[in-house]
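The complex appears here without one of its protein chains, the remainder shown in place.
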Amino acid sequence: MTVALSGKEIASKLQPRFPGSVVESSESSLVVKSESLLDIASFLKTAPDLDFDYLTAITAVDYYAYFEVVYQLTSIEHNHSLVVKTRCYGRDNPVLPSVVSLWRGADFQEREIYDLMGIRFDGHPNMKRIFLWAGFKGYPLRKDFSDGN
Amino acid sequence: MEVEGGSKRYIYSDVELDRAEGEQIEALKARSQEPIPDPDQWLDEEIRRGILLTTVDAVLDWARRSSLWPVTFAPACCAFELIATAASRFDISRFGMEIFRASPRQADLMITAGTLTWKMAPQVKRIYDQMAEPKWVIAMGACAISGGIFTGSYSVVPGYNRIIPVDVYIPGCPPRPEALLYGIRMLHNKIAKRSLLQEGR
Partner (left out) sequence: MAIKTEPFVLNVGPQHPSTHGVFRMRMTLDGEVVVDMEPVFGYLHRSIEKLAEGRTYTQNIPFTDRLDYLASMSNNLAYVLAVEKLAGVPVPERAEYLRVIMAELQRIASHLIGVGAFLNDCGAFMTPILYMMREREKILDLFEMVSGQRLTYNYMRVGGVSQDIPEEFLPALAKFVKVMPGFIDEYDQLLAENEIVLARAKGVGILPKELAINISASGPVLRGSGVKWDIRKADPYSVYDRFEFDIPTGSVGDCYDRYRVKVQEMRQSVRIIKQAMEQLPSGEVLTEVPLRMRPPEGEAYGHIEAPKGELGFYLVSDNSETPYRFHIRASCLINLTALSDMMIGWKVADAIITFGSIDICMGEVDR
């Protein structure tokens, strides 16, 4: 059975190494600051008892005041999982660091988030639209998208 | 605000190709706001005016409808009912149609088995234009008739008849192979009424 690790437990592990980077934590997930996302992700991937080598999914949710990007991480070795979230504020040009250098599986998923939500990922080798065509106006999955229909 | 990405690792500029494709799609979308009228609206009129089919017409029509070769065009789920129709249980080969031509220049029927998106629309138009006359189109499934379960979406064309003229509509989601064969028989009956005098259209 895949054990869903507690956000609070991981937050307490991160606190000494990355002070002030955890915004909130609960049983099911933890929210980190976007500036420290890449460092925390790298630590989660390489720490010997955590070993999160498998990125299950990345999703973005539009909560009007902010965008929340959710990372579902799994460790094949230890069979445990974790949910890490980060938020970005501002609707005009939201930017987050890309985790493609750690997990290549993020490649198409980050392009999809850019295509449909408009969040750019710094460091992605090929940041362009994936499903919609170049020249499509707007980001459809945003809550305020309207195409006149 | 659209910032171009692209990876700069290819010998061509993928950003330029994507931009050209995007312009093509937007242009096609702008001029496809009304459905194209079905090409059989004149058929009943002509018959009512009493144009009789000659024997030459009858032979030509028999030959054309008995060996309609479809083009392999299978975007979505209906494709698997089309393949099932072509497989051994329902056997489209008894109608002379088992040869699916990959090249549209060698085909005379397009069975649109799947949802049409605006991104795919210029390609469909291109395939249709490449087919030689006489050619027919069967709109298979709810998505092909009106967009189906995906109507109202920002990326789905509400029916193939926005882009190409359609001869026969087959409802269903997906239509059973028997329904597809019924639609093909309807098309055969329609072809049987063609005469040489209508070739110019």
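Note that the chains take the letters A and B in the order they are written out, and that residue 1 is the start of every chain.
In this text, a contact is a pair of C-beta atoms (placed from the backbone, for glycine too) under 8 Å apart; a residue touches a chain by one contact, two chains touch by 3 or more.
Everything numeric in this text was worked out from a predicted model, so none of it was measured.
A.B. asks: Given the contact rule set out at the top, which of the displayed chains would the hidden chain touch in the full complex?
C.D. replies: A, B
A.B. asks: For a quick check of understanding: of A:T2, A:Q15, A:S42 or A:N93, which residue touches the chain that isn't displayed?
C.D. replies: A:T2
A.B. asks: In terms of residues, what is the contact footprint of the unshown chain on subunit A?
C.D. replies: These residues of subunit A touch the chain that is not shown: 1-2, 53-57, 59, 61-62, 70, 72, 76, 79, 83, 103-105, 107-109, 112, 116, 129-133, 140-141.
A.B. asks: Go through subunit B and note every residue touching the omitted chain.
C.D. replies: Within subunit B, the residues that touch the unshown chain are 9-12, 14, 17, 71-77, 79-81, 83-84, 87-89, 100, 102, 114-115, 117, 119-120, 123, 127, 149-150, 152-156, 173-174, 176.
The rule is simple: only the chains that are shown with their structure count from here on.
A.B. asks: Approximately how many whole Å separate the CA-defined centres of subunit A and subunit B?
C.D. replies: 42
A.B. asks: Give every residue of subunit A touching subunit B within the complex, in rising order.
C.D. replies: 93, 120, 124-129, 131-136, 140, 145, 147, 149
A.B. asks: Along subunit B, where are the residues that touch subunit A in the complex?
C.D. replies: Contacts found on subunit B: 1-7, 14-15, 18-19, 21-23, 25-26, 118-119, 152, 154-155.
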